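A protein chain is absent from this complex, but the other protein chains hold their places.
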Amino acid sequence: MAEHYSSFSSEDTRWLLQRVTAVFLVGVLAFHFMLLHFVHHAAEITLAGTTARMSQPGYFVTMVLFLIAATFHGVNGVYNALVNQGISGTPRTVIKYGLTIASVLLIAQGIRVAWVMTGGNLI
Amino acid sequence: MSQSYDRGHIESFGRWTEFSAGMWAWVLHKFTGWVLIGYLFTHIAVLSTAIQGETMYNGTLQGLESLLIVRFMEVGLLAVAVFHILNGLRLLFVDLGLGLDAQDKSFYASLVVTGAIAIGSIPTFLGGF
Amino acid sequence: MSTNVPDTDTETHADTDAQPAPQQRRLAKKRERREHSPQSETSGDTDQETVELKVFRYDPEVEGKREPRFDDFHVPFTKGMTVLDALIYARDTFDSSLTFRHSCRQAICGSDALFINGAQRLGCQTQLSDLEWPVRIEPLPHQEVVKDLVVDMEHFYEQMDAVDPFFKDEDVPDGLEEQRQDRENREKIKMSTRCIWCGACMSSCNIAAGGNYLGPAAINKAYRFVMDEREDGDVTQERLETIEAEEGVWRCQTQFSCTEVCPKDIPLTEHIQELKREAVKNNLKFW
Partner (left out) sequence: MTLYEHDVIVVGAGGAGLRAAIAAHESGADVAMVTKLHPVRSHTGAAEGGINAALKDGDDWHDHAYDTMKGSDYLGDAPAVETLCKDSPQETMQLEHWGMAFSREEDGRVSQRPFGGLSFPRTTYAGAETGHHLLHTMYEQVVKRGIQVYDEQYVMELAVTDEPDPEDRTCYGCIGYDIKTGELNGFIASGGVVLATGGPGQMFAHTTNAVAQTGDGQAMAYRAGVPLQDMEFVQFHPTTLPSTGVLISEGVRGEGGILYNSEGERFMFEYGYANNDGELASRDVVARAEVTEVNAGRGFENDAVHLDMRHLGEERITDRLENIIHLATDFEGVNPLEEPMPVKPGQHYEMGGIETDENGETCISGLYAAGECACVSVHGANRLGGNALPELIVFGARAGRHAAGEDTGTPQIETGPSARIEDGDVEPPVELGAVESTSPVADGGTADDSPRSVVEQTLEQERDRVDRLMETDGINHADVRSDLQETMTANVNVFRNEDGLKQALRDIRDCRERYQEVGVSDPSRTYNTDLIQTIETRNLIDQAEVLTLGALARTEFRGAHWRQGYQERDDEEWLKHTMVAWNNGDPDLYYTDVLLEGEDKRYEPKIRSY
């Protein structure tokens, strides 16, 4: 009797990923904030310092994962919010692809920046 | 969420004031979420100045940091992020079926802790100005 | 007795001139009775407390009621009086066209879920003494109003039907043999079986408003069967597929509004969350 509801099997995967990324982000975001606002004050940040941090492979990987997780969590959240507002049909498809493209661009740009920040010193 | 029926001015009569804790939590979570995703894009854009070299990067960052408004916005950003994190933790517990009876209390607690952290961080953010 | 918005009165008069329908005359008489009812002289009447009701009125068919409005009724208050009692008094004494659903008066038929002072409650279950006065009474938000306080429940019933709200096990024992059920399992589904289909939860949920989200009541109904050990695995599997479809459990934003308004204290949000976890567990198996 539920035939008129189209099945959307990725929904529970997205729901779960949203939670998993949330847990990851809570930890990393706290670390990020502490490091860049309390340990190093934002005003004192220079590319040299950034490069020093980014050159550590662990830090680099964490930041890239941080970026990917945050982008997924944020963009998926935005998409859910819009769906809950009742967006459906073509606008919904457009938004879905629009958001996907934006995510990919953001992640690509982020990784590119991170790579530049290593200054080629990544060990 | 569109109204299926227009009750005119009567429909909107006092609705917002009658929201319960859980609904406010939802509204604030959405709001802070939007702010954070907006910030994420901006943040990457700002950091992208690193591609144009050290001078540009350092100049941009220090230029921004020298603006009082930016410092205040940072406090706001912290508050937004802290709330989103705390309420997110609350929601994770709800997803696990824990503490559902205290869902309103945990929301109020998130608000209080957010406020405390935001106020407590003011000296750090505005310091060295 | 304060009365309707003034322009309604003039409208009614104009009507009476044009077409002297007996109903209009009777309504006018009633209004007069309302004006002169002893309850209106609150100041002179010291030992009788009156409660003021502000009641939503609308009728697509009746001139003067097409534009929604609020009518005031002053009802003598007695100890133990409920919102429904006051509405019945107002209808039987002042205005017999005041329309609302009600039947059992004891919170089991689920007919009289109303929006009372900004919250979904059963009229029969709500003591006037627990409310701030004047008491504002409206039909359930997010549902079409048929007339006055009566809303169209069709969508709610459709959502209930969408989860196959019936026991599906075909493999039942013969004759007088029962299917065994653990006490614990019965306890597990107990709260979910208490639903009286009043629609308060659905009306309180801003995700369900106007959309196709199954809504708390229907998901709770599905929960009642998913958790019932008497139904076998295949059926449970089918049910999980229904509730995790696009308009199913994932739409729940854990705002708890349904849980808060449920007149039978069903932990709706908890049930929905449990089904989310069931669904995820169920799918993890196939990864």
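Annotations
Going in written order, the chains are labelled A, B and C, and every chain counts its residues from 1.
Heads up, the rule we're going with is that a residue touches a chain if its C-beta (ideal position, glycine included) is under 8 Å from a C-beta of that chain, and two chains touch if they have at least 3 such contacts.
If you're wondering where the values come from, they're calculated on a predicted model, not measured in any experiment.
Looking at the complex as a whole, the chain kept out of the display touches C.
Of the options C:E67, C:D182 or C:D234, the residue whose C-beta touches the omitted chain is C:D182. Where subunit C meets the missing chain, the touching residues are 21-27, 30, 59-62, 78-82, 85, 91-92, 95-97, 99-111, 124-127, 129, 146-148, 150, 153, 157, 161, 164-167, 169, 172-173, 175-183, 186, 189-190, 193-194, 196-197, 225, 228, 230-231.
The working rule: only the chains that are shown with their structure count from here on.
Chain contacts here are complete: no pair of chains fails to touch. Across A-C and B-C, it is B-C that has more C-beta pairs touching. Subunit A and subunit B have Cα centroids lying 16 Å from one another. Taking each chain's centre as the average of its CA atoms, subunit B and subunit C sit 35 Å apart.
Counting partner chains per residue, subunit B has residues 1-2, 95 touching two or more of them. Looking at subunit C, one finds that residues 207, 210-211, 253, 276 touch two or more other chains.
Against subunit A, the residues of subunit C that register as touching in their complex are 161-164, 207, 210-212, 241-242, 244-248, 250-251, 253, 276, 279-280, 283. On the side of subunit A, the complex with subunit B involves touching residues 19, 22-23, 25-26, 29-30, 33, 37-38, 41-48, 50, 67, 70-71, 74-75, 77-78, 81, 84-86, 106, 109-110, 112-113, 116-117. Residues of subunit B touching subunit A in their complex: 1-2, 30, 33-34, 36-37, 40-41, 44, 47-48, 50-51, 54, 57-58, 61-62, 65-66, 74, 78, 81, 85, 88-89, 92, 95, 121, 124-125, 127-129.
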